[in-house]
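All protein chains but one are shown at their positions in the complex.
Right, chain A next:
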Amino acid sequence: MAIDLQVLDQTIRSSFPVSHLEIEDQSSGCGENYAIVLVSEAFEGKTTLARHRWINEVLKNEISQMHAFSQKTFTPKQYAAYLAKGS
């Protein structure tokens, strides 16, 4: 079953303070393979594992319906540094 991008967006925004959010449908519109970039001050002080676990928990239902899901997380500071590196 395909996941609606709007639903994914809203679910994330209702659980995290979002500075920046990117959601890419990597299944060319099929809604089965998403990659997200989430920048949130709520990640401050949390290990990478803790952040990923948190997202996995919030999006548990959505992820269980996807073929693949990947995530990159940043605090606002980390994201600024990442952009400065010009990736």
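The definition used in the following text is that a residue touches a chain if its C-beta (ideal position, glycine included) is under 8 Å from a C-beta of that chain, and two chains touch if they have at least 3 such contacts; residues count from 1.
Rule of thumb we're sticking to: contacts and distances are computed from a predicted model.
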Inquiry  = Can you work out the missing subunit's protein name as recorded in UniProt? Choose among "WD repeat and HMG-box DNA-binding protein 1", "Glutaredoxin", "Myc-type, basic helix-loop-helix (BHLH) domain-containing protein" or "CENPI protein".
reply    = "Glutaredoxin"
Inquiry  = For the chain left out of this view, which of A:Gln10, A:Gln26, A:Thr48 or A:Asn61 touches it?
reply    = A:Thr48
Remark   = From A:Gln10, A:Gln26, A:Gln65 or A:Gln78, the answer for touching the chain not displayed is A:Gln78
On chain A, residues whose C-beta touches the chain left out of the figure = 47-49, 52-53, 70-74, 78
